[in-house]
Each structure stands twice: as C-alpha cells, then as structure tokens.
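Before anything else, here's the structure in question.
Just one protein chain is left out here, and the rest sit where they should.
Up next, chain A:
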Amino acid sequence: MNDLLHNFFDWQLIGDVLPDLLTYGLRNTLILSVLSALLGSVIGMVLAIMSLSSRPWLRAPARVYTDIFRGMPAALTILMIGEGVFSAQISWLASPYPVAILALSLMSGAYIGEIFRSGIQSVEKGQGEACRALGMTHGQAMRLVVVPQGVRRVLPAMVNQFIAIIKDSSLVYFLGLITSQRELFRIGQDDSVATGNLSPLLATGLCYLLLTVPLTHLVNYIDRRLRDGSRRPAATPEEPSLVDPKEVLV
C-alpha cells in the first residue's frame, strides 16, 4: 500500500517535472490543439455545407471523407500522414508539428463536420423560408441566419470534440520529437521512465485536466449566455410584459 502511494504521489518527483510541464509542455500541447481545432472547424464547416447540398457530386466526397477519417484510429492516421509527408520530402511540411496539426485537423474535421451538419439541420425550415421570402439567396440565408443558429446549438457537442483534440495531440510523439518539442504527455512519460515512478504521469494528467475542465465550463457559460440572451432582456430592467396592454384593449 505504501509502495502504491509512493509510486503515484512522490511529491518530490511531481515538483521536479512540473516546471517542464507548465512551461513548454503546456505551450506545445496548446499550439497543437488550438491550431488543429481551428483548422478542423474550417474543414468541418466545409464538409457540413457540402453534405447538406442538393448536389450529389458535392455530397458524395464529403460522405467518403467523413467515413475514412472518422473510421481509422488516430494513431494510425498520424503515422501514415507523417511517414507519407516525410517520404514525399515535402520539406516545409516535414516537421512533426505541421504534420501533426494537419493530421489532427483532418480527423477532427470529419467529426466536427457531422456535428455542424446535425446543428444546421435542426434549425427550423421556416428560418430559411423567411430569408428566401425576403429575397435573400440560398447562400445568404445559410450564412446569415441558418448556420449561425445551427452552430450555437451544437456548442456543447463541440466541447467533446475539442477535448478529444487535446488528448489526441499526445500522439504527436509517434513522429519523433526533440526535447523542446515535447508536449505534456511526452514529458510525463520520459520523466516516468527515467525515474521509474508514476508520479510524473499523475502530474501530466492534472495538467490535461487544467486544460479540459475550464474549457468545459467556459463553453457551458457561453452556451448559457447565448440561451439567456434569446429569452430574457439583458439590458432592460423592467419585467418583460407578455401581454401588451394595447392588444388586450382593442
């Protein structure tokens, strides 16, 4: 029992690894996840618009793309893209970070595309019709009214996806990293192997939670704000009158 405690809660070792984790480890993980989330969202939006199109030649490629990148293990995809880029000698891309960001974006794009699609599809048909009845084009109706509403509805589902990206960013170590390139997971693992103790991994886990838990709460807060904003007056202090007295009098 004492051994187990010592193996996980060696405060000395946790204290030793924390500076590396909190400085460049956290930074590298953030670089990987934030850029992948942004690029993945762009890819996802393109896929969602394509898969909602009335044109089969736009829908089909989106379908195939989603099936492929959603259906394979993340580690496999990262390795294949990484080795592919290295062997093709695309020099500007042939470094672990661009390749990992590319691979993570391509994969999360497939998931995010499905999330966006379901959100956009959940917007009432009348919203688009109201736009069209005012003379807007289909594209304007989507861009100005339908897509913004659809995206707001799926914010909670997007959190899951962003968390998945943060965790999957650990797979970048497959591509081989030099010391300063290591992100949270690699630092924890190296330290754990070097010391023969699991405490550095525990510290690493805490660092991941430091990212993911506040993210969840932040998005929940934004989600709540957006919902409240559409129900309750934000700026006007008076009670929203449900029945206009004028209407009753007529």
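The criterion applied here is as follows: a contact is a pair of C-beta atoms (placed from the backbone, for glycine too) under 8 Å apart; a residue touches a chain by one contact, two chains touch by 3 or more; residues count from 1.
Criterion: contacts and distances are computed from a predicted model.
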item: UniProt protein name of the chain not shown, from "tRNA modification GTPase MnmE", "ABC-type polar-amino-acid transporter", "ATP synthase gamma chain" or "Sarcosine oxidase subunit beta"; value: "ABC-type polar-amino-acid transporter"
item: Residue among A:Asn7, A:Gln127 or A:Thr195 that touches the chain left out of view; value: A:Gln127
item: Sole contact to the chain not displayed, among A:Val42, A:Met72 or A:Leu144; value: A:Leu144
item: Full-complex contact with the absent chain, from A:Leu79, A:Met136 or A:Leu210; value: A:Met136
item: Sites on chain A contacted by the missing partner chain, in the whole complex; value: 124, 126-127, 129-137, 140, 144-145, 148-149, 152, 226, 229-233, 235-236, 240-244, 246-250
